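Let me begin by handing over the structure; questions about it come next.
Shown here: the complex without one of its protein chains, the others still in place.
For clarity, chains are labelled A and B in written order, and residue numbers in each chain start from 1.
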Amino acid sequence: MKIQDIIEGKKEWRAHMARVKALPQDYQIVYKEIQKYLFKVGPVELTEGTELLSGIVDLFEEGVALGKGVLEVTGRDVAAFCDDLIKDSKTYADIYQASVAQEVNQAMKKIAKT
Amino acid sequence: MEVIILENLTEMFKGLLEGCILEIISGGETYGYKITRRLNALGFTDVVDGTVYTILVRLEKNKLVDIEKKPSDMGPPRKFYVLNDAGRRELQQFWEKWAFVSSKINELKETKP
Partner (left out) sequence: MTFWEKITGNDMTKELQTFESRAQKLPKDYQAAWEKIKADLWPHSDFTGRNLMPILDGVLGLLEETAADGQRVQEVLGDDIKGFCSALVGEEGANAYRDKWREQLNDNIAKKLAK
């Protein structure tokens, strides 16, 4: 699954964003900044369906229902919240770096042989 | 002054939080916001729902809990968590580790060189 499929595909994504738009303004602001951050960091879970993101909306909706402020839910350090959320996740950058290391290794072996 | 002490406490407590949440869940089916309230009531007032949520996500990913989504009387459907066998083993290990660490730290404090 690609981010493209998730976003253009559409029904699931549109339903997801509709839930985001139904949140109070403060919650929407924080959600959108979180999404931006996660798109940059690129944990692989991001493309394994909308669960990572929709889980946050679940959390936020319940916070709203309980009458909490958004920062009461996430804590003031929203970046720390995001990092905790993807703590054990591989990112696409990790995968890329691993493949670079592998290519370099192979190239070195070739040189060693000749 | 008190705030600073509590902040330090949170840093120290963070590594133990997963075990504490497993312990709370072992007491019977529960959900995220309720777990936060329990920890807050216990005196860990700086623990927020988001932090608990990140740990619940990890417990789920590591298959230590079983989850059921149920409608709630208030707001959206809630995820309810129960410990499974792997979770119980993990919890037992947590308490063993904790017993070791706390006894050693106390020993350190009490034995004068």
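We adopt the following convention: a residue touches a chain if its C-beta (ideal position, glycine included) is under 8 Å from a C-beta of that chain, and two chains touch if they have at least 3 such contacts.
Treat the numbers as computed from the prediction; the structure is a model and nothing was measured.
> Going by the stated contact criterion, tell me the shown chains that border the hidden chain.
So, spelled out: the chain left out of view touches A.
> Based on the whole complex, identify which of A:E51, A:D88 or A:E103 touches the chain you can't see.
Checking the options A:E51, A:D88 or A:E103, the one contacting the hidden chain is A:E103.
> For the chain not shown, which residue from A:A15, A:A79 or A:M108 touches it across the whole complex?
A:A79
> For subunit A, which positions touch the chain that isn't shown here?
Residues 2-4, 6-7, 26, 29-30, 32-37, 39-42, 46-47, 70-71, 76-79, 82-83, 91-97, 99-100, 103 of subunit A touch the chain absent from view.
Just so it is clear, only the chains that are shown with their structure count from here on.
> Can you work out the whole-Å distance between the CA centroids of subunit A and subunit B?
Whole-Å distance between the two chain centres: 24.
> Which stretch or stretches of subunit B touch subunit A in the complex?
32-33, 48-51, 53-55, 57-58, 61, 72, 74-76, 78-79
> Could you pull out which subunit A residues touch subunit B in their complex?
Listed in rising order, the residues of subunit A that touch subunit B are 55, 58-59, 61-66, 68, 72-75, 81, 84-85, 87-88.
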